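Contents: one structure, followed by commentary.
And then chain A:
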Amino acid sequence: MVTEHQQWLAQLEKKSMEKQEQFMNDIASKLRRPRQRHAPTQPFRGAPDFWTELEWDEEKRIQAFTDNFVSVGAHIARVQNMEEVSQFIANKSHELSAKYIIRQNEQALKDLGLEEQLPDVQISVWNNQADENWRARAAEADIGVVMADYATAYTGSVTVLSSPEKGRSVSLLPTVLIIIIPVDRLYTRLGETLNRFDEAGRENLPAGIHFISGPSRSSDIENDLTIGVHGPGIVYGLIMG
Partner candidate 1 sequence: MKVSLFITCLSDAIYPRVGEAMVRLLAAHGVRLDFPPVQTCCGQPSYNSGYWDETRVAAKTILEAFDDSDFVVCPSGSCTYMIHHYPELFADEPVWLEKAKRLEAKAYEFTQFLVQVLGITDLGAHFPHKVTYHPSCHGSRLLGVKDEPMALLSQVKGLELVPLPFAEDCCGFGGTFAIKMSDISGAMVTEKVDHVKETQAEVLVGLDMACLMNIAGNLRYRNEPVRVMHLAELLYEGVRTG
Partner candidate 2 sequence: MSQPGVMDTTVKERAGLALNDDFLRKAVKFTTERLRNGKKSASEEHGNWDEWRERGRQIRLHTIAYLDYYLNEFVNNARANGVHIHFADTSVEAAAIALDIAAHKQASTVVKSKSMVSEEVHLNHVLESAGIEAIETDLGEYIIQLAGEAPSHIVIPAIHKNRYQIAELLSKEAGEILEPDTTVLAGFVRKKLREKFLEADIGMTGCNFAIAETGSMVLFENEGNARMVSTVPKTQITLMGMERIIPSWTDLEVMATLLPRSATGQKLTMYMSGITGPRRTADADGPDEMHIIIVDNGRSLQLGDPEFQELLNCIRCGACLNACPVYRHIGGHAYGGTYSGPIGAVLTPALNGNIDEWNDIAGASSLCGACYEACPVKIPLHDMLVYLRRRKVEDGHGNKMESMGMKGFAAVVSNSKRFSAAIRLGQIGQKAVVRNNGISLKLGPLKGWNNYRVAPSLAKKSFRQQWNKLDQELNQEQPAMNSSVRSRMEQIIREREEGEDKHGH
C-alpha cells in the first residue's frame, strides 16, 4: 500500500526527471554544443603522477601518522595486540570514570572482552538488537570504540565505513573516541584509500565514509582554538601491530 507521503515523493521524482532533461539541455546549449551523452576522456584524473610514487616504509608511516595526529591534540599509543588494546581501554575507562561505553558490533571488538574487564561499566554494542534508540545510546556514551577500516599517514587520518554493525554515531557522539588502527591498514597517501571507493563502485559503497583526523575543534570565537565542539574532544589512536 502506497502512503500519501510516498505518493508525494513519487510525484516529485517525476517532476524532477523532467526537470533534469531541461536542466542538462540548458547547460549544453549554453556551452554551444549538443549534449554530451557519454563519458569524456579526462585529460587529468586524480593526483599528479609524481605524487603517486610517494610510498613510505612502515616505520615512517607510523611516525608520520603519530606526528600529525598528536599535532592536532589527539593522542597516540603503540600497542602490540588486542590484549594490550583491551588493557588500554580498561585503564582509560577507570581513569576517566567512564560509566557508559559503546562499541561497534565487530568480532574483533567483541574479542576485546571489555564486558569482562569492566563489569561496572555499561557497555553497549551497536545495533545488536532492534527496538533500541542507538543514537541515544551513543549520545550518552562516555567512550566510543571503533576500529579503523583504513588510515592515512600523510594526513594523520583514519577512515571508518558505516554498516548495519558499524554506526556513524559511535565515532561521533561519545565524549571520548578510541580508534584501533591495525598497522597493516595504515597507508601513506589519501589517494590509496580514496581510489578503493572508485574501484568498489557505487553499489558497494556504504552510506557513510568518514575520515577523522583528530578531535572536534573550532576557532570561531576570536580565533581562540577550542577542542570538542560537537564531535569527540578526546581522541586516542591505538596503532596496533
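On the choice of candidates, all candidates are chains of the complex that A comes from, given by their letters.
The rule is simple: contacts are C-beta pairs under 8 Å (C-beta built on N, C-alpha and C of every residue); 3 or more make two chains touch, one makes a residue touch a chain; residues count from 1.
Remember, it's a predicted structure, so these values are computed and weren't measured experimentally.
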{"item": "Interface partner of chain A in the complex, by touch - 1 or 2", "value": "2"}
{"item": "Touching residues (chain side chain A, partner candidate 2) in the complex", "value": "5, 8-9, 12-13, 16, 19-20, 22-28, 30-32, 35-40, 42-48, 50, 68, 72, 126-127, 134-136, 138-139, 154-157, 162-164, 167-169, 172, 189-191, 194-198, 201-202, 205-226, 228-232"}
